[in-house]
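Only one protein chain is missing from this complex, and each of the others stays in its spot.
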Amino acid sequence: MLMSGEAYRESLRRAKPRVYVDGRVVESVADDPVLAPGVNAMALSYDYALRQDLEPLMRARGVNRMLAIPASSDDLLNKLEAVRLLCQETGCAQRYLAGDALSALRMSAAVNPAYRERIEAYIARVQEEDLCIGIAMTDGKGDRSLRPHEQPNRDAYVHIVERNARGIVISGAKAIITGAPYMHELLVMPCRNMVEADADFAVCCSVPIDAEGMTIVSRPAGRPGEAAAKFSGRYGQATGVAIFDRVFVPWERVFLAGEWQHSAAVTYNYATHHRHTCIAARAGFGDLLIGAGALMTEANGIDLDEAPNLRARMVDLIKIVEGFFACGVAASVYSKVDSTGVALPDPVFANIGKLLLATQIYDMHRLAHHVSGGLIVTLPGPAEDHNPATAGRLSELLGGRSDIPYEKRIEAARMVEDLTASYQGGWYSVISLHGGGSPEAMEREIWRHYPLGNKVDLVERLLERGILADDTRQLVRNRQPGRCCIEGCMVPLPAPAPVKLVKKA
Amino acid sequence: MLMSGEAYRESLRRAKPRVYVDGRVVESVADDPVLAPGVNAMALSYDYALRQDLEPLMRARGVNRMLAIPASSDDLLNKLEAVRLLCQETGCAQRYLAGDALSALRMSAAVNPAYRERIEAYIARVQEEDLCIGIAMTDGKGDRSLRPHEQPNRDAYVHIVERNARGIVISGAKAIITGAPYMHELLVMPCRNMVEADADFAVCCSVPIDAEGMTIVSRPAGRPGEAAAKFSGRYGQATGVAIFDRVFVPWERVFLAGEWQHSAAVTYNYATHHRHTCIAARAGFGDLLIGAGALMTEANGIDLDEAPNLRARMVDLIKIVEGFFACGVAASVYSKVDSTGVALPDPVFANIGKLLLATQIYDMHRLAHHVSGGLIVTLPGPAEDHNPATAGRLSELLGGRSDIPYEKRIEAARMVEDLTASYQGGWYSVISLHGGGSPEAMEREIWRHYPLGNKVDLVERLLERGILADDTRQLVRNRQPGRCCIEGCMVPLPAPAPVKLVKKA
Amino acid sequence: MLMSGEAYRESLRRAKPRVYVDGRVVESVADDPVLAPGVNAMALSYDYALRQDLEPLMRARGVNRMLAIPASSDDLLNKLEAVRLLCQETGCAQRYLAGDALSALRMSAAVNPAYRERIEAYIARVQEEDLCIGIAMTDGKGDRSLRPHEQPNRDAYVHIVERNARGIVISGAKAIITGAPYMHELLVMPCRNMVEADADFAVCCSVPIDAEGMTIVSRPAGRPGEAAAKFSGRYGQATGVAIFDRVFVPWERVFLAGEWQHSAAVTYNYATHHRHTCIAARAGFGDLLIGAGALMTEANGIDLDEAPNLRARMVDLIKIVEGFFACGVAASVYSKVDSTGVALPDPVFANIGKLLLATQIYDMHRLAHHVSGGLIVTLPGPAEDHNPATAGRLSELLGGRSDIPYEKRIEAARMVEDLTASYQGGWYSVISLHGGGSPEAMEREIWRHYPLGNKVDLVERLLERGILADDTRQLVRNRQPGRCCIEGCMVPLPAPAPVKLVKKA
Partner (left out) sequence: MLMSGEAYRESLRRAKPRVYVDGRVVESVADDPVLAPGVNAMALSYDYALRQDLEPLMRARGVNRMLAIPASSDDLLNKLEAVRLLCQETGCAQRYLAGDALSALRMSAAVNPAYRERIEAYIARVQEEDLCIGIAMTDGKGDRSLRPHEQPNRDAYVHIVERNARGIVISGAKAIITGAPYMHELLVMPCRNMVEADADFAVCCSVPIDAEGMTIVSRPAGRPGEAAAKFSGRYGQATGVAIFDRVFVPWERVFLAGEWQHSAAVTYNYATHHRHTCIAARAGFGDLLIGAGALMTEANGIDLDEAPNLRARMVDLIKIVEGFFACGVAASVYSKVDSTGVALPDPVFANIGKLLLATQIYDMHRLAHHVSGGLIVTLPGPAEDHNPATAGRLSELLGGRSDIPYEKRIEAARMVEDLTASYQGGWYSVISLHGGGSPEAMEREIWRHYPLGNKVDLVERLLERGILADDTRQLVRNRQPGRCCIEGCMVPLPAPAPVKLVKKA
């Protein structure tokens, strides 16, 4: 049953997690100002799903789109739009990670059917109760040159310390959990491939936010209480560390427990879903930059139609944002439905889109700064707005166009500063670059999935023969087995499965 | 009725166009070696359409995909695949321009219904007879700072010099016509917006290739007869100038004759269709570079899996090619069907894709060179292959891996040289940059169509209010009327038309 | 006489400027914590000049290098090194703007000799008293589409409101003054070219920091008092607005007063000197990023020699920093000494260097983030370091290599965050992009000074003649008079002045 934002806040108050922010304990996650921007963003994902006009985007088969498992290109496209919409409003909606994880979980049942029933029961419960699920994937990792079981400190990775009839007991740390404090549950997932000796580290399970033995240490969400942060003071994201000290998890919440050979699949399938979603999230952030940049030029008294230099920069910004968004669209169109019914975005397009946003977020900042001008980091701060000794005179002296008051101009300037030249701006950069995997991870996936052999065959064929004969059999042969998509999705195939998409009425 | 490649050649022999190449007259277009690579490429588009296995891609409703008018996202996606497939084989298939022009022509009937019947009859005939149509759009242009009617030399733009009961008489020059000599007809189209005084220049009509008074002066197609050009000696493209000296065109072949106010729409609609198609064409060329680059590294004895530096360059190359192809996919998905039933690709995505390929073709060349090594322009040329004094020794000395013969290595090297470091390579660069409009033209279209106002509204709303209220009415308001898509296609709309795509079984 | 840092602080205490920061009045600039990082940075420029080992760099002819006027390529090269050294320590040394302005002032006497004696007396006094001079150049500007005299609000630009026997009276606002609060004097300079009607706005004069009628409204310097800002809490930069309300300036401090035709020269000469200096400043900042990035990888347990991907990013970072620094070196080598004895850096190289740093500062941030990893914005903040409930456990769980303690790792992470993902990081970006003129200003200067005509002549000559004849007379002809350097500095000239540089023993 879909909750409202208010019901979500109320539900948070029913749990008693052990949460620290900035060195102090948080009594009520739903009510502490340092977490309010994060809670606000999550609440919006609830309220939007209840809006009738947004229903086709925000719900799928009665489930909040953020928790729905895509079953078709259609679903994937609509998820992109839904995530972009939420991130336009909140900077980053955070809640979509849950859906990505549920998809990966269901896919894992295909190779590891022992857990199928539990997984399906879990998915059904999460969707039915309309929960917020935090994804606890990135381990502390310790010494990066060592495998989990080689670490001098076993707690560097979350692992099973005990198994009994009722369940398992886990210990260790997960280092980066988006929105950790204001979730209902955390879903612990493995973050890498494993070898047999790592079996204890191959663990996937669900832990209630106030499970005994779990402690969350978080940063504040956004920039709560900062007067200059009109936007990030309202919507923001917390990232937290979760410490597990002998946390008990009953079997019905356990989805992987020692099957080390299935660890990689869970990790990579989640990554592909998640990178696809990230594309939409950052496109929403891009919409904010595009709008804020254009607003600031207007406040500076500049008509973009008359300023070819600045207009070119705006077009560059649009080109970047829609350019990587297009990769999300293509990944949706070229998705494949697996045996469990999950539509997996095409990994080549999804990884290219994520890679483009990861590196170009810096260009997006540059372009927003370029069109906005230097005032965004030099104009007096908000404390000056009410200084009787200076406020009036500043307002007279620092106005731009006479029909746009100084107050409006400085508000636009602070919006650009907030998004791009503050702690929050830095956060958006770094999280775009490294969140969902660093650029190297994307490059590896592109390489792994690209049907390179097909292209080599093509050229060999062209070199060996005269005017092309009438078969292209080699086109679908994998030159390097395992490197290419089975059906060579990037190279058009004659039969039996031509790409065929139609718009439903 | 679909022709075969051979039937196409035969049909060329029936016309007697006045064609000059390299200063001499061409007696038979179908048989002259200097045009053979172009004729071969066109012929392939015929033969592929007859292949049963390629039917879903290469035909639409019985018509060759190169002449079909897209009616849906489905059609647009399949056109992309079809064009990419042909360009993988031929470098550039050339024939797709016809389909783009037919689409623009049908759309023009919506605003200029007087010509509807003629246009539909023309489209039906072209499709039925399975013709090759050359697009004669780019005028000589003369002094670029003057409008058509201001030119000291009126012939700088093709224009109507006489009208009578039977038809019109036109004069002037079209400067860049792809594949001009080996077409059945040329479709004369206006290349810009016009003012009333330009009325005589607002002309669109169809001219048989051997019309009285028309002369074609062309470059050779590809690199015919050059031993080093194993690929471009077989497939290539001619570009020609068409000189019109009082060419008579009967009314049934006239689709615009003085209605200056409709000139821009014909030009821009063609441009949008064509830029979308260009994306697929250059992706096919990209496939050749990817395959040739990988083949050359193999011939050099390098295993890309063990060479992270070169592998990273291959991934960059893939990223570029699939990155702009994704824009073509997105333009297809977000297409709109107009009142005449034509699916127009989304202009923002189509122009971004074309812009990306236009500027990144140079990076594609760089990356192909990077992985291939310097030998591609320094190894001895093909004349040396059979020099008894040197050939044997060179073969011994310049081999790479012992299991790959020198002959194979040098063939791969010459393929990369042919594609990227020859006249043909230069042609692909320049035509990618300027063909279908220069980068400035794309930037203007992106600016013109982007719903910038929606984004500014979004930010203003976020600045003005507290926690978001429950309406997003402003989201779909056009801040700057005329700049945005009517329904704000880039900003997700609640109701009534959610994006909804499904894969057909 | 050279002051020490301590003497500088003492000297600040003797003035009584009217300064506001964050809405409150600052009683003692030298002692208020919100300005301490700025005062510290200035003090370092004093202390370094007193160090004997740094004498060749930090002093020129007995004067602090920050106030010295370059007389040769030698001086310019040494200034680059001196500024880079100070900015390595402080992020941005700020004081070098004074020297740039003194150079421009002396050059202005060449065209406007009426002020020569005053100017020289002023320069001598500033150097003798070893002062800090703030450069008050950027006006409020009001409506950017209007000239100064057209503004509805005359105070948008600083201007002369009264002249009398003793001096002038000025009003208006200067919007961006680096280090404004902790200067001894402000040097008011015009920020643009003027027309006759703007004569009242053509004003250049020196104003003591505590002049009657002047109010400074400033941001804090750096991030004072923030525990996470170990670096920016110690060294930082304030930018302030100066409001002039009928400030009296005696004639001996006036260097331009109505001679509108000389306004542009003052502005542009300052800009050329300043852009040259900015190159060194940002190279010093680049050194911090290079060092911090390498330190963070070490703390993460990564050996860059074994990590080709990350090493490639470090090389990219080095390439950017030394690439733009090289432009500063070239501008020094190709400098010209004017009739007043000032060595003006070559404007083409100086503007290219500034343009490269302006746009690539974002890439520098990206690369520093790339090598550092996502932890820099997700690890718990400093308040957590002393939380008895969490600190010990975090230290155990989040360590990297076992021989590098968590405390050291998190310190490195916070250094990277401080420099690149905080308000301060944003400040460095924006100030690099827009400080000293926006990219468009640099592009205009490059265009204005480049000897394009020489290159066109070269090509025309090559096209017109056979094997080159023995004269190159046209090479030094200016095709577009006024666009090229008089002596065509970019094109090597035979005689009479070959470039000739030697290293002194």
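Lettered A, B and C in written order, each chain numbered from 1.
To be clear about the criterion, contacts are C-beta pairs under 8 Å (C-beta built on N, C-alpha and C of every residue); 3 or more make two chains touch, one makes a residue touch a chain.
Computed from a predicted structure; not experimentally measured.
Looking at the complex as a whole, the chain kept out of the display touches A, B, C.
Interface note for the absent chain: among C:84, C:369 or C:401, the touching residue is C:84. Residue in contact with the omitted chain (choice from B:263, B:420 or B:454): B:420. Mapped onto chain B, contacts with the missing chain fall at residues 20, 22-25, 140-145, 152-153, 155-156, 172-173, 175-176, 215, 217-219, 239, 241, 243, 245, 300-302, 309, 359, 362-363, 365-366, 369-370, 373-381, 383-387, 389-390, 393-394, 396-402, 417, 420-423, 425-427, 429-431, 433-435, 438-440. Chain C residues in contact with the hidden partner, per the touch definition given at the top, are 40, 44, 47, 51, 53-54, 56-57, 72-74, 77-78, 81-82, 84-85, 88-89, 230-231, 234, 287-288, 290-292, 294-295, 298, 311-312, 314-315, 318-319, 322-323, 325-327, 329-334, 348-349, 352-353, 355-356, 411-412, 415, 443, 446-447, 450, 452, 454-460, 462-463, 466-468, 470, 490-492, 494-495, 498-504. Take chain A: the residues that touch the chain left off the picture are 308-309, 312.
By our rule, only the chains that are shown with their structure count from here on.
The pairing of chain A with chain C is characterised as same-residue: of all residue numbers used at this interface, over half are used by both copies. Per-chain Cα centroids separate chain A from chain B by 37 Å.
Our note on geometry: chain A versus chain C, Cα centroid distance of 39 Å, whole angstroms.
Shared interface positions of chain A, i.e. residues touching 2 or more other chains, are not present.
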